[in-house]
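All protein chains but one are shown in place.
Chain nomenclature is as follows: A and B, assigned in order of appearance, with residue numbering initiated at 1 for each chain independently.
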Amino acid sequence: MAMKKMLVLTIAAVVLMASAPAFGAQAPDDALAAVERRAAEAGYAFEVRTALVAKAREALEQGIAPEDVAALVKKGADQKIGGQSVALFLSIAAETKRQGLPEGPVLNRIHQGIAKGVPSDKVLIAAGQVKEHLAAAAEVVDKARSQGLRSGSAKERDRAIGAAAVALEAGFPADDIAKIGGLAAEKKRALPQFARAVESMANLNEAGMPREMAVQTARQFVILDFSEKGMARQEIEMFSMRRSGWSWQDAFTRLHTGGERGTGGMSGPFQHESGAGGGSGSGSGLQRNRR
Amino acid sequence: MELTDEKVVERCLQGDRDVYSHLVDKYQQMVYVLAFRMLGDEAAAKDAAQESFLSAYVSLRSFRREAKFSSWLTSITLNKCRDMLRGRKDTVSVDDLEEVLPGRDADPEERFHQKENEDLLQQALNKLPDEYREVIVLKHIRGLDYAEIAQTAGVSEGALKVRAWRAREMLRFLLKEGLGTHV
Partner (left out) sequence: MYKEREMLQRLLDGELNDSEREHMLKAIDADPVLKRDYEGFAETILALEDAKHPSAPPFFTAEVMRRLPEQRAPFWKQASLFLFRPHTVRWNMATLAFLLLAALFASVFLAGRGAVQTAAPEQGKAQAVMVAFRLQAPGAQSVALAGEFNKWMKNEILLTRTDTGEWYVEVPLRAGTYAYMFVIDGRTWMPDPSADAYRDDGFGSRNSVRRVYHL
């Protein structure tokens, strides 16, 4: 036993020491060095390399994570993308960040385009569209925050913007999302609740629920003050009912009559103290002779 | 001396592979019925039941002694069934994809009409959403109480009771009218 304990402790200590460097993100200088190296390996011309490093520096200064910068350059080089194009990709990511928008979705679209072998100009256009959606989404989110949505951290704002941008891209009018934001603000809901309601709206619509009904569902989630988990649970149950052959309308009405509600998300119509004789035994409490 | 589940597990862990057959003998009916009622199909139930016993054997080390072996096995079986129900949506090969994609959501009921000789109860159970079927099967067929189901299924008791309520309403409707027959 003592041996085993020592072993566990030693492993813990070794793991602690070995993994400590991994906790720290790649330092900006390392990232720039990596960019230079990659650019050289890719055989980019001197001017192109210089421009690329300058754009990488700019992106880092705007606060884009070093590993994201390095990953983008690496992927560009691996896929034999021209250095100028990679510089433009970095540029649009930096610009997104500069405007106070989350750069993640833009980088994501770029990574995807490069991986799929889409021509650089098309990737750039697609990334630009994502940025436009993010800007429109930020307007909606910030307006709701100014109207009284309980605003949280920058990270929560980013997530809400991301969720609204996905909904916009899926074709939801900005006005619909703004109204949900207004409602959430009026009811003094928290930012993540708004974000989750918008995510549910997009998820349900993506799964086939008519757009208007999805908007109503999100509004209902806000009105009933569902927790994030509560919304997730409702969503799952609706999908589940749908898979089993019930109509969206059925799922919609049924789930609104007696779902789980409350910020705790766990209370339901049957939430009660199990008083005397309350412990439920196996199966039902039916007596056979009542049949 | 009686060979308890714990003893069998211990001996398996010490390398006695054959002794595992005690547990398979003892629990095969329980596991098979659970799988059958969840999946509604005997062949699938056999696969799920066998896979469950194999998974349990491979992960015997992660079995916590404070839990009952039967409860642990039940949750493994339930997970297998969930996996299979999930996978059931995708029994098409990649080549058929183009045909499949547009109509995916069009007729979810179809799979229920394929098996003609299923009993009515099973047909009704098949029509329940998976999560609802789970709670109903565990409660009224496997005979667990809500606290045990909560542990097995990883869902709160409150949520389970809501599901049980709705599931019974649906089932009652399906048995009375939905399938056009009285029980």
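Just so it is clear, a residue touches a chain if its C-beta (ideal position, glycine included) is under 8 Å from a C-beta of that chain, and two chains touch if they have at least 3 such contacts.
Keep in mind that this is a model prediction, so the values were computed, not measured.
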Contacts of the hidden chain among displayed chains: A, B
Of A:Gln99, A:Gln129 or A:Ser146, the residue in touch with the unshown chain: A:Gln129
Residue, one of A:Lys55, A:Arg189 or A:Arg233, that touches the chain absent here: A:Arg233
Residues belonging to chain A that touch the chain removed from view: 5, 8-9, 11-13, 16-17, 20-21, 23-25, 27, 71, 75, 107-109, 111-116, 118, 122-123, 126, 129-130, 155, 166, 169-170, 199, 202-203, 206-207, 228-229, 232-233, 235-236, 239, 269-270, 274-281, 283-286, 288, 290-291
Missing-chain contacts mapped onto chain B: 15, 17-18, 20-21, 24-25, 28-29, 31-33, 36-37, 42, 45-46, 49-50, 53-54, 57-58, 61-62, 83, 86-87, 89-90, 92-94, 96-97, 100-101, 121, 136, 140-141, 143, 146, 154-155, 161, 164-165, 168, 171-172, 175-176, 183
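Assume only the chains that are shown with their structure count from here on.
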Separation of mean Cα positions, chain B and chain A [Å, integer]: 32
Residues of chain A touching chain B in the complex: 207-208, 233, 236-237, 240-246, 254, 258-260, 266-271, 279-284
Chain A-facing residues of chain B, complex: 89, 105, 108-109, 112, 126-132, 139-140, 143-147, 156, 158-159, 161-162, 165-166
